[in-house]
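Here is the structure we will look at.
A single protein chain has been removed from this complex, and every other one stays in its place.
Moving on to subunit A:
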Amino acid sequence: MKKSDILIIGNGISGLFAACIAADMGKKVQILSYGAGTLTIGGGIIDVLGYDDQGKFIADPLKGMDGISANHPYAKTGAQTAKKALEAFLKITEEEGYPYLGSPDKNLWLPTAVGNFKPTCLVPRTMDTEALFKADNILVVGFDTMKDFYADMATKNLRERLSKNKNVEEFIVKLNFEYGRDLRDISAMDVARWLETDEGHRSFVDQVKGHVKANTAIVLPPVLGLEPNYKVLDSLKKELSCALIEVSSLPPAVTGTRLNKMLHSCAKKRGVQIIEKARVVGSEIIDGKCQAVITEGFDRQRKFYAEQFILATGGVYGGGIIAKIGAMSEPIFNIDIEVPKVQTDWSYKQLFADKKQIFAQYGVSVDENLTPVAADGSKPASNVKVVGRSLAGYDFCYEKSGNGVALITAYKAAAAFCGEA
C-alpha cells in the first residue's frame, strides 16, 4: 500500500498550488483529479480583493483584509499569510518563465471584453494594464471571424471611460482561416494557436503595423499564445513597438489555460504525482481522522491513503459541493452545509443585487486552521483542510477575490501541514 504524506483532491488552482508549496517543503504529494476543472474556464488572473461588503473599491487588498467579516476565508488566513502566499505564487511564475505583474498590496484596473474595467491584483505581462493608462493612443484589435469578442463594443465603452485626450480606435484583423466559419466557430484558442505560428505572427504584424501610431497600446482579446511564456507578446511588442494588453474575457480562457499549464509544469518538476480520472466518492474516517479517500472508476473502487488531506474540489460549479432542494452538502466527507429550506431564501430578488449574493457564500465552514466544521459544531476529520471555492463566507464575483482565496487558503493549508503555519 502506497501512502502519500499529503493527498490533494482536485487539480484546480488551489489544488495545484497547494501541491507545489507542500512539495517544496519536502512532502510527498499526490493529486487526485477528475475532469478539467474550472481553472481553464477562469481568466488566469489573480483577483485578491477588489471591493468591500458595501461595494467600495479597495486600493490595497492586504489592508482590505483587516476589517473583513469573521467567516470570510481571509479572516482565517490573515493578511500576513496572504502576502506570503501571493509572493510564493509570483516566485513560481518567475521560475516557470511566465512572471506575473503586480503586487499583493495594490489593485490594478484591467480592461474587460465589454470595454469597462475590473479590479484585479496579479496578472500576466500580457495584461500590463499600466501601459494602457500611459499610452496616448489605444488601438482595440478584433478578429473578423473570431467568436466572443466585439471590438466595437469594447472601443465604444473604452472611449467613454478613458480620459478625453486619449485616442481610441478600432481595427479588425482578417484571419482567413481555411476552416473558417463555414465549418466551425473560431475561438480565442484558435487565434492564440495561430499567433504562435510564423505565418500568424507575420500576418498580424503586417495587418496591424500601419495602424500603430507613436505611444500606442493595443487592447485585444486573450490570444497571445497558449503556452505559459511571453514569446508571442515579446516578439509582437518588438516588431510593432507598442504595448499589447489582453482583456478579461469569457470562456474558453486562453489565459486560464496558460496558468493551468504553468502550474502543472511546476507541480511536475516538484515530483507531485497527478492521478487523472480519479473520481473521489467518499472517505474512510476512523476516530475523527481521515485514513483514506475512495475513488470509483468504471469497474471498481480504490482507496488512497495519506497522512493528511486537502479538499480542493471547488464549489457548486466545479462539482465539489452538491446543491439539492432545500439542502447542500460536501459529498466526500459528508459535510452538511446549513442552508434555508426554501429555495427563494437562498438569493436576492436581483441577480446583480449590489451586495454579496447569499448563495455565493454557501460552502464548507472551517475553523481558523481551515479544518472543516460540521453544522453541529463537530469536526468530522482533524487531518483534512478545505481550500478554495469549497469554502464558505465569500462571494468571489462581487468582491473580485476568486483566485486570491484559492491561492491564499491553499498556501495556508499546505504550510500548516508542513509545520510552517
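The definition used in the following text is that a residue touches a chain if its C-beta (ideal position, glycine included) is under 8 Å from a C-beta of that chain, and two chains touch if they have at least 3 such contacts; residues count from 1.
Just so it is clear, contacts and distances are computed from a predicted model.
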| item | value |
| --- | --- |
| Choices "glycerol-3-phosphate dehydrogenase", "Anti-sigma factor antagonist", "Branched-chain amino acid ABC transporter permease" or "ATP-binding cassette domain-containing protein" - which one is the UniProt name of the chain not shown | "glycerol-3-phosphate dehydrogenase" |
| Contact residue for the chain not shown (choose from A:E94, A:D152, A:E276 or A:E420) | A:D152 |
| Contact residue for the chain not shown (choose from A:P73, A:P124 or A:G315) | A:G315 |
| Where the missing chain touches subunit A, by residue | 41-43, 47, 50-51, 55-57, 109, 112-119, 133, 144-145, 147-150, 152-153, 156-157, 161-162, 181-182, 185, 248-251, 315-317, 323-326, 342-344, 346-347, 349-354, 357, 359-360, 396-398, 400, 402 |
